[in-house]
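A protein chain is absent from this complex, but the other protein chains hold their places.
After this line comes chain A, so read on.
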Amino acid sequence: MHGRLKVKTSEEQAEAKRLEREQKLKLYQSATRAVFQKRQAGELDESVLELTSQILGANPDFATLWNCRREVLQQLEAQKSPEELATLVKAELGFLESCLRVNPKSYGTWHHRCWLLGRLPEPNWARELELCARFLEVDERNFHCWDYRRFVAAQAAVPPAEELAFTDSLITRNFSNYSSWHYRSCLLPQLHPQPDSGPRGRLPEDVLLKELELVQNAFFTDPNDQSAWFYHRWLLGRADPQDALHCLHVSRDEACLTVSFSRPLLVGSRTETLLLMVDESPLIVEWRTPDGRHQPSHIWLCDLPTSFLNDQLPQHTFRVIWTAGNAQKECVIFKDCQEGWCRDSATDEQLFRCELSLEKSTVLQSELKSCKELQELEPENKWCLLTIILLMRALDPLLYEKETLQYFETLKAVDPMRAAYLDDLRSKFLLENSVLRMEYAEVRVLHLAHKDLTVLCHLEQLLLVTHLDLSHNHLRALPPALAALRCLEVLQASDNVIESLDGVTNLPRLQELSLSNNCLQQPAALQPLASCPRLLHLNLQGNPLCQAVGILEHLAQLLPSVSSILT
């Protein structure tokens, strides 16, 4: 037909494209070879810059070539005049920018820019900030650029208030922006430093309320956006707890001193991490963990020379000083007493108010109210449900216990993928509540039966417990941390699904252990029990291992000191 353009067919086009690409590949490979040859020969001159720029211009993610460039630039730094260097740097900055346009998320390019700027005598930080702003304009979630911006802002000492305003503007555009929220969490504590006495990293209440309102706007607008919920969690989050010695226990019988710490730590055998003062004079001791393994642990113990404990003095004072943590604790053992201890109560310290902070309960109450409002509108939103649970725990774990358990049921139903995680979390909360109740009652007996527990935690808090009932739960193991229960005499763990007993080791006072109706398969699983010197009664009824031929003989051999074994 007349007037119509003749156009290449798609095969012709494809062929032309193929040839073009072949050509490109050849060029790319030869340039790469040339660079490597020169590098090997140590010819680090401008020609290498030229060659690498050809390749990096097309593919900025070739990390080795960036290394080459750095080597060349370092070499040239020594050789060139300041004027020549200035032009070189200017060209390099321009080249970096063009690479960033090819791939704004290239690790190598951003890193090279950091490196270059760091070496400049008078870097133009204002220009760098503007560069970041431009790249974030294109993609406000480019975390490479955010990273670089934090680097630039730190180098240029940009006031945190300005950077905060910048995050404001980007959140306004699109609040689904982890980087932006995260940057706020770094900037706000800088802007509002707390007085020394207050908890580190916390915000004053007026600032906190403003931030809470902002983030509420986000999760009411889109409750499925995680970034806002994470920031919310940070806002209400606890500061890192101060290092502390929670409990100090001295037992005359075992001639043993046990300490529990606020965080797991490693104590070298002869280092000065822990100092023990007995009656105000230092005593060199060997520290070990309850399970005997040398690794970070909440609990450390040491043997005491029996001479100390058997003398006739009316009392002995033991003081443990944690040098790194700048904390210490003291306890007294009186004559005629089997043991002495000193501990911080979980009830006083509110140890278990989950991860949320001790902000004024009015703030938490109002947060709880708005989350409940949201939950009514979005009954199936998992973030909202979880936040409600955490808020209730922060407010009053015992008062809200029943309600919390109901929310757990709903949450598990809407988020079945995380059912196991939620079960563990629920177990943790229930255990915390039971510990609180025990301490309020001032007893050393802990009942955890019939609680659907799936996991045991906070065992380091149970140093003084003598009777523990774990029966009728869903426990699969008695974990190694159980070895922290140095005073445990009776342990009931029947009607679980226990397969391993790793934690029942070195329990100096354990006399009675009930493990009926569990899933113990092999007699070998009972091996750890052999390390409990006082174990007399063991109930193994209803375990698969009871079916084995000659089990009684086997057990008698394995646990010679246990007088009564029920199978």
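Note that in this section contacts are C-beta pairs under 8 Å (C-beta built on N, C-alpha and C of every residue); 3 or more make two chains touch, one makes a residue touch a chain; residues count from 1.
FYI, contacts and distances are computed from a predicted model.
Engineer: Which listed name, "Dynein light chain roadblock", "Complex I assembly factor ACAD9, mitochondrial", "Proteasome subunit beta" or "Rab proteins geranylgeranyltransferase component A", is the one UniProt assigns to the chain that has been left out?
Structural biologist: In UniProt, the chain that is not shown appears as "Rab proteins geranylgeranyltransferase component A".
Engineer: Which one touches the absent chain: A:142, A:216 or A:297?
Structural biologist: Considering the complete complex, A:216 is the one touching the chain left out.
Engineer: Among A:124, A:172 or A:326, which residue is in contact with the omitted chain in the full complex?
Structural biologist: A:172
Engineer: In the complete assembly, which of A:331, A:374 or A:438 touches the absent chain?
Structural biologist: A:374
Engineer: In terms of residues, what is the contact footprint of the unshown chain on chain A?
Structural biologist: 1-8, 13, 172-175, 216-218, 220-223, 370, 373-374, 377-378
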